Structures are given as structure tokens and as C-alpha cells.
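In what follows, a single structure is set out as C-alpha cells and then discussed.
One protein chain omitted, others in place.
Letters A and B mark the chains in the order given here, with residues in each chain numbered from 1 onward.
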Amino acid sequence: MKKLLSASAFAVISTGALAQEVARTLPESVGRVAPALEAFSNDALFEGVWASESLSMRDRALVTFAALMTRHEVESLATYVELALDSGVTAAELSETVTHLAFYTGWGNATAAAEAMAPVYTKRGIAVGSLPAAKTDLLPLDEEAEAAREELVSRLYGNVSMGVVDTTRELLFLDLWRRPDLMPRDRSLVTVAALIASGQPEQMTFHLNRAMDNGLTQEEAGAALSHLAFYAGWPKVFSALPVAKQVFENRDQ
Amino acid sequence: MKKLLSASAFAVISTGALAQEVARTLPESVGRVAPALEAFSNDALFEGVWASESLSMRDRALVTFAALMTRHEVESLATYVELALDSGVTAAELSETVTHLAFYTGWGNATAAAEAMAPVYTKRGIAVGSLPAAKTDLLPLDEEAEAAREELVSRLYGNVSMGVVDTTRELLFLDLWRRPDLMPRDRSLVTVAALIASGQPEQMTFHLNRAMDNGLTQEEAGAALSHLAFYAGWPKVFSALPVAKQVFENRDQ
Partner (left out) sequence: MKKLLSASAFAVISTGALAQEVARTLPESVGRVAPALEAFSNDALFEGVWASESLSMRDRALVTFAALMTRHEVESLATYVELALDSGVTAAELSETVTHLAFYTGWGNATAAAEAMAPVYTKRGIAVGSLPAAKTDLLPLDEEAEAAREELVSRLYGNVSMGVVDTTRELLFLDLWRRPDLMPRDRSLVTVAALIASGQPEQMTFHLNRAMDNGLTQEEAGAALSHLAFYAGWPKVFSALPVAKQVFENRDQ
């Protein structure tokens, strides 16, 4: 609970200043070569989508960072690191997001994100000692759910790649997901954002359910889809919509 | 009709010079580390595919730019901006392509493309005042088709993400697709190229049909698939072939 509060309470700059910072994510060149894109950006995206209260500014910044990191848009990551930190994502949460998405979108995306983050952290005086350590007290394990997951994966794929079965259990579900400095709800949110951004709706059912089990509301999930349409492209979101619809309907029963 | 003519009439350099410019897209390093790749490039791709009349040089340059922008190959985009402009794609059309693909492949691909285009436009003296403005007279709307599309999407996904339903209608189908400085046939062509390049054949049926409704011939579509095999990789095209086959067969009935 403390963590959830801190996530929103640390937004240190005003909403107006934040709106300006969002608008600064658009390179000046856009206005010179594509005036229509500049107008769509300002009117629909920055003043429309980002300002909508259906998803918090903090969640929007986190989801956008996750999508761009997944897409390896390395040249703009530093800008979105700044935006995330100014929107109330803590330095610890962002550090954990990068570690989490190393597993969910590939190591190279995470090392590139670290390269973009390091100068920002240095400039802001964020010392490594203040970030989550490698060894930390883990959140409690839902042993029943984990036993069911492990039984299924082991039965299906144990004779295909025992390495995948073992590392999935030991590194991801007994360790990564239980690290306390990024809440399970947020881990699921960035995982879902990454799956949409990488065009993998076929892997989304488990993680969207998990996100909602951990507190993501249906309204927030719908708003995240709408937000991600801009950053991952409409077709990626249209391929994710039927999966989200199925998840929502199954949970309503 | 004026637009269609202008697209081909503005090719200001000769076919021989264009062939040389296509060949210059290959970095010199290729010949030093992979002589076979250099030979495949020159013999099969530049002198073969690019020279084939099954698709115009102008369309090939447009489709290639769309694919590379979608794949975020930012380091080579400027070269393909030059090639597109020299092949008869107008500066206005390229500007609209970037705006269009912001929606279809993500904002970050479009801003990166703008960064690559701006120096080229400056060098060529292409002023922002000569490019399509944000507000412009829109092409007429096919109200019946749009009502059917909207009804379907709203019924399917209105309770999943009203934000997606609303922005799809307001931004994409009532606005973007009706902007006159890139013909509907070309908007569909770059959309299909983007879907193939991003590995989303599941979203291609609607857009390939739309492309052909708007004048893309079956021969051109087949040639675009063959062209894109080189720039998006064979497997992407092999996953798109069954979708194209189904579209062609349904239209022949």
C-alpha cells in the first residue's frame, strides 16, 4: 500500500508543466516536414489522449516507456525516462521495469534502456544505492497458483526444453515477479504493453487476467489499449482487441 | 486523376540515373565482408526486381520507404527519402505517408522518419508552406461503407475500449484517409506494406481489398509482395501470401 501511494505522491511537477513535457516529446522536425502529423500530435495525442483521466498520467508514462523499449526506439528513450520520472514513476520502479522487460522483450532492449537511463539518473543524482538491490525480500508466493502454472508448463513443454521450464520457474515466477519494488499490477501492465507492442496478442490472455487480478480495472485496460494505438500502431491494438474482449467477458461471468 | 498523373510526371531524373541511385543504397561495407550479398544485391535486387515493370519505380520506392520506416531502420531512411523523391513520389505524398504510418505503425516510427526527412527537405528547398497543411479540404466520404465499418467495430469492441472505437472513427476514417494529398490507392499500398513488414498478415484482408477497390491491380499487389520479400524478409511475405490468395480469390468470384 505504501508503494502504491508513493507511486502517485512523488509526482513533483505540476499538471501544466507535465503537459508541456509531453508535448516536448515531439521533435521539432515533425512540424517542418509533416504539419498534419504535428497537429494530430498536439490536438489528439497530447491534449486529448494524455490528458484523459481514464488512465493516470503516471500509468500512461509507464506504458509508453514499456512500448518504446520493446520497440527498441532507443533514440527517444531518454526523453521518456524523464517523462516517467516526472509523472510519478519512481526511479526504483523504472529500474525494475527495465529488469522485468529484459525477460519479457529481450536482453538487448533492456541494456539499451539502461544506456538511455544512466545519464538521466546521474543528472538527477539517483545513486545506485537507492535502487532495488539484486537480493531483496520477496513478496509472498501464491503457492497454489504457481504449482498449477508449473504443472501445466512442465507437462506441455518439459520434453521440448527443460531449460525453458526451469528458468521460467526459478527466474521469473519464484524471483522476478516477487520483487517488491514494482507492484504486481504494474509488472502485469508493462508486460501487457510489451506484448501488444511486439505483436504478440497470443500471449496476452494470461497476463491481462493477471493484471486485473492484481488491480488493473477494465476501464484502465481499455484506456491503455487506446493509448498504445498511437505508440504501437492501430493494427497492433486491433489484433489485441479480440483477446481483451474475451478476457473481459470471461471475467464477467 | 491530376494527382495520379503528377505522381509519375515529376520523376526528374533519368531511368539510368535512378538505377545508379538504387544501387547506391548498398553500403560499401557489404562488398568487404559479404561479397555474395553484394552480388545478390546487384544482380537480383537492383538490376532484377527494381527494374521489373510489374510495379513502377515510383511505387517500389514508396513501398520500400514504408517497409523500412515500419521496421525502424532509421539509419538508412534518409537514403530512401532521396530515392522516393527522385522516383516521382512528391514531397507532399511523402509527408502524408509519414503522417499516415504514424497511425499504422506507431508514432515513434513517424517521428524518426521526420528526423531523417527534415535535412533532405531543407537541402532540396522544400518549404513547409508547400506541404499539405493540417487543415485541408477532405475527399468525399463513402458514408455507407463508413457506417458499416463503424457499426461493426463499435458492436465488437465498444465495451472493450470506447477510446479505440472513437479515435478510429474520428481520426482515421473521417479525417486521415480523406486527406487529399496521398491518394486512397497509395494510402492502402503503404498500409499493406507496413502490415507485411511488421508481420501482421491477420490485419491485411481489409486493407488489401481496399487497395484494390481504389485501383491497385492484382499484378501490382503480387509484384509488391515479391519486392517486399527482399526488404522485410521472405518469411514475412510467405505469411502474407495465403491472405493475398484469399483476397484475390474472393474478388474473382
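Convention: a contact is a pair of C-beta atoms (placed from the backbone, for glycine too) under 8 Å apart; a residue touches a chain by one contact, two chains touch by 3 or more.
Quick caveat, the model's predicted, so the values are computed rather than measured.
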Residue of A:Val22, A:Val63, A:Val89 or A:Met117 touching the missing chain in the full complex: A:Met117
Residue numbers in chain A that touch the chain omitted from display: 72, 74, 95-96, 98-99, 102-112, 114-115, 117-118, 121-122, 128, 131-136, 156-157, 159-164, 167-168, 171-172, 176, 179, 194-195, 198-200, 202-203
Residue numbers in chain B that touch the chain omitted from display: 26-27, 29-41, 44-45, 49, 52, 54, 67-68, 71-73, 75-76, 199, 221-223, 225-227, 229-239, 241-242, 244-245, 248
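Operating definition for what follows: only the chains that are shown with their structure count from here on.
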Size of the rotation, in steps of 5 degrees, that lays the CA trace of chain A over chain B: 120
